[in-house]
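Take this structure first; my questions come after.
Excluded from the complex is one protein chain; the other protein chains are retained at their positions.
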Amino acid sequence: MREFLEGKQSDVAGLRAAYVELSAHERREFLALNANELGRDQERIAELARVMLDASDDDRSQEEEALRQALDDTPWLRLLRLFNRLPDGTRFLVELRADLLQFAAEDPALRPLERDLKRVLEAWFDTGFLELRRVTWDSPASLLERLAASEAVHTVVGWDDLKDRLDADRRFFAVVHPHLPEDPLAFVEVALTRGLPTTIGAVLDQEAPTVDPATADTAVFYSISNVEAGLRGVPFGHFVIRRAMEELRLELPRLKTFATISPIPGFREWLASQDEAPPIDDRELLLRLCAIYLIEEGSDPVLRFHLSNGARLERLSWLADRSERGMAQSAGLMAHYLYDPRRLDANSEAFARGEVVASEAVKRLIEGRRLLRRVR
Amino acid sequence: MREFLEGKQSDVAGLRAAYVELSAHERREFLALNANELGRDQERIAELARVMLDASDDDRSQEEEALRQALDDTPWLRLLRLFNRLPDGTRFLVELRADLLQFAAEDPALRPLERDLKRVLEAWFDTGFLELRRVTWDSPASLLERLAASEAVHTVVGWDDLKDRLDADRRFFAVVHPHLPEDPLAFVEVALTRGLPTTIGAVLDQEAPTVDPATADTAVFYSISNVEAGLRGVPFGHFVIRRAMEELRLELPRLKTFATISPIPGFREWLASQDEAPPIDDRELLLRLCAIYLIEEGSDPVLRFHLSNGARLERLSWLADRSERGMAQSAGLMAHYLYDPRRLDANSEAFARGEVVASEAVKRLIEGRRLLRRVR
Amino acid sequence: MREFLEGKQSDVAGLRAAYVELSAHERREFLALNANELGRDQERIAELARVMLDASDDDRSQEEEALRQALDDTPWLRLLRLFNRLPDGTRFLVELRADLLQFAAEDPALRPLERDLKRVLEAWFDTGFLELRRVTWDSPASLLERLAASEAVHTVVGWDDLKDRLDADRRFFAVVHPHLPEDPLAFVEVALTRGLPTTIGAVLDQEAPTVDPATADTAVFYSISNVEAGLRGVPFGHFVIRRAMEELRLELPRLKTFATISPIPGFREWLASQDEAPPIDDRELLLRLCAIYLIEEGSDPVLRFHLSNGARLERLSWLADRSERGMAQSAGLMAHYLYDPRRLDANSEAFARGEVVASEAVKRLIEGRRLLRRVR
Partner (left out) sequence: MREFLEGKQSDVAGLRAAYVELSAHERREFLALNANELGRDQERIAELARVMLDASDDDRSQEEEALRQALDDTPWLRLLRLFNRLPDGTRFLVELRADLLQFAAEDPALRPLERDLKRVLEAWFDTGFLELRRVTWDSPASLLERLAASEAVHTVVGWDDLKDRLDADRRFFAVVHPHLPEDPLAFVEVALTRGLPTTIGAVLDQEAPTVDPATADTAVFYSISNVEAGLRGVPFGHFVIRRAMEELRLELPRLKTFATISPIPGFREWLASQDEAPPIDDRELLLRLCAIYLIEEGSDPVLRFHLSNGARLERLSWLADRSERGMAQSAGLMAHYLYDPRRLDANSEAFARGEVVASEAVKRLIEGRRLLRRVR
């Protein structure tokens, strides 16, 4: 593989063509075989590190830079840049990362390749370059089909369901990057309602009457999904929610409340790990335990996502998601995270300091905790 | 300044607004004052370097990565990313680099800031993302005005001259990046001719009859300019010439020759540095000396640019540029570099190995060298 | 209503708003009530006609023009122009014509209004202004939904069927007019095949393997539909087929045959009107009778459409359309009309002179006619 790096652009095109033809198994073998050779020149780096440590104050900065360059100057990173110059090169790198994420989970030797590729993609897909686009029923059918297939939270069950999610009282925003203008990276689905709905069924009900958007007071973010497996860990969620809020406030100044209806994916597993699993059908008990799980554990991934974005844990709803997955993961409960435009920065900083920002109502659920223990 | 990095996006907007209001002198002072604080944490880096050197083989890779992260994790780089998230953030960073290039020329303490900003811009403006666009008389007047003002080689002397450069037997290609879609980064001007013109005056003559492009056999690249001072050193020239050739071959399959008519900016100065400056009006002698200068010195910047792109030094023309600058820099001579589509990679590699690739005709000029010395 | 014509644009907007709110019955009554007042000034026309007949040769032309103006200058035509100046005015006029076509079928007093509106629309929607656009799976979902609903020949039975009609070996062309850029007026569906398929089932089969378009030798026009009821009788079919052929020949130069697979909508009814209805299951007899019906009667509307466009009746296929409608109207038979690019004008002129242009193969079917009669 190294020879490609000294060669011509056409060789790199050939390398890509060959890679694409391989089976998953062959791809992994091929990458593993070359991982070492594509990595850093450790001897040279060690030498430069010693030079740097011995350098005078005047030369220190220069020697640090020489070391940094050596650390960054791997055949792998050079190869990635060559790939990027091919037609659809960025597209290929995103797919290559999806491969590497899968392979590196089992083969630690591939982790540096995956990590470096992520770093390159993070620089290129910096939030500063993202654009928010409204998706409607007038969007290309092929795009709608792709987005529907990527819906990771509440499965789209056909074109009627999809059209319903693009109805007059719905908004659908996608994140697009100029390097992949045809391929949205993430999207958020919004329902415009009067008051906050307490079940996801009410939101997804195709038979429900359409709300006049001009009379809605609440925007419910009911689904946020990433589209590209190869961009996992490159953060778009923060961007999509903040920008969607801006768009919504501009279009519909009467909206007062911006909140989510979200799964609590780790709750049921956590429950099972407790000494005595409580009966699912005790509403009060379940809500209390859920508040304990979210606030005291603070480990739920959806909670962490929204709190880091600046939201507050606002409310819990019982029997809010009766789907198979909803029962299995969240014991049927759902959480509402409130995005208060004036509190986003403060909340986000509080969470960075370790606080689980929550409403009084949710906190009160925990106050009865000691009592709860005793009852048990 | 450091406080901005812990603060909110709105503070960064304020910082930019404040910076933009400063005079050049104040900007330089402001950056110099903060340069140290924005730079690397040298103690931490030294410690991590020692840990890395002491690490076992198994841990080495991980410790290298920790060191690399520390070297890359400066307040300055974090600040640049925050700037980039502002509206027109990339635009601002390009202008900031133009400032820093100017300031760092006199103040070495600012060089690391300039260098890191260049590195960030290089990643974002990678060749793989560039697009070639044809510029015509149907392009926006504001764009044409800006391009004309950026013409660094042969000054545009009014709208008639500009329109002439967009005539039927001319092509004008600009390089655009999706992050700055309205602001071309570089451009190349092409004349379609029958045979290679031997003076730039013939190319720029507005009175000359228009050649039917279908009958042209030669494409002359007569001017290549960068537009953005803030992207100096970020290489676009390679891209613009190769892609322009592709477009031209697609549109006009009868074109056989792709060549330049280029200044030799270092020639006159080199001549002056020789023992005996030869009379400018001795054609044969001047051509020989010029061949010696180009081939044996190998330092002329325009020569290096074209040879690294894969061109060959093809021919020298006497009294080819009688403009004030042409006489002062190049002693009136011009060089022609030939871009042979089948030889680009081979030539480029030869140059990378240190060879100045030249035609037999130019090489023959040097063969008389010893003779020349004797005559003198 | 007359007062609107002397009034302001805002009154006309009010009139439209009021009309749109009416029920179909009320609309018809409203139009019928005003039909007379909106029509021609017969007395003035009679007078001008007399003046014209009495005019000297020198004045004749001028008097003819005065008469023409009076014939054209009705309150109705003035009102139509005022409607057209409203936002979405053209759209409204197309819908108004759809109403009038329906009403005038039963109320002859409304025919002049319908006829004049058709004339205005014919001028605006002149073939010279039409554009052909390719429709693909990347087209807006809303557009695809609308086109599918307008498919008048072979019903689209869901999104999978629709997607199949936009597959790699299918082409879908729509006719668009700049005045209604979002609303296609007509469309044609094309299958790219190797050889001419003899049943419509083979064309519509979603399970059939996709043909590589580069290897196809035949383009089968298998469905041509108008979208706007209000533009009935304004001819787009000629345009859509000729332009689609041009596009196909440009894209796929290997295509040799352009032909249709078409219903024979009047055949079964004609059969029933004959003395002795022949058994549907006698292949040879049925084909002969069908050739007689098409060639000797010459009244089949689909035949007349294609022959006036310059096609030739090429072949008949037995048991080619087993759908309910196919059996009921065409006795399961389908006709193939051949569009030979070199013969279009000649064929079209021959048809204009009364000839039913047909292949030798179809003509031979008739030769046995006398025999047929005897057998019966």
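Going in written order, the chains are labelled A, B and C, and every chain counts its residues from 1.
Everything below uses one rule, namely that a residue touches a chain if its C-beta (ideal position, glycine included) is under 8 Å from a C-beta of that chain, and two chains touch if they have at least 3 such contacts.
This structure is a prediction, so every number in the text was calculated from the model and none was measured.
Asks: If I'm reading the header right, one chain is hidden. Which shown chains does it touch across the whole complex?
Replies: B, C
Asks: For the chain left out of this view, which of C:65, C:182 or C:355 touches it?
Replies: Once the missing chain is taken into account, the touching residue is C:65.
Asks: So one chain is hidden, and I want to know which residue out of C:20, C:33, C:46 or C:361 touches that hidden chain in the complete assembly.
Replies: Going through C:20, C:33, C:46 or C:361 one by one, C:46 is the residue touching the chain not shown.
Asks: Any idea which of C:146, C:163, C:179 or C:249 touches the chain not displayed?
Replies: C:179
Asks: One chain isn't shown here. Among C:34, C:84, C:198 or C:308, which residue touches it?
Replies: C:84
Asks: Given the full complex, what residues of subunit C touch the hidden partner chain?
Replies: Missing-chain contacts on subunit C: residues 8, 10, 39-40, 42, 45-46, 49-50, 52-53, 60-61, 64-65, 67-68, 71-72, 81, 84-86, 89-90, 112, 115, 120, 123-124, 126-129, 178-179, 181, 345.
Asks: Considering the whole complex, not just the chains shown, which residues of subunit B touch the missing one?
Replies: 136-145, 159, 163
In this section, only the chains that are shown with their structure count from here on.
Asks: For subunit B versus subunit C, what separation do you get between their C-alpha means, in angstrom?
Replies: 60
Asks: How many angstrom lie between the CA centroids of subunit A and subunit B, rounded to a whole number?
Replies: Measuring from centre to centre gives 39 Å for this pair.
Asks: Residue numbers in subunit C touching 2 or more other chains?
Replies: none
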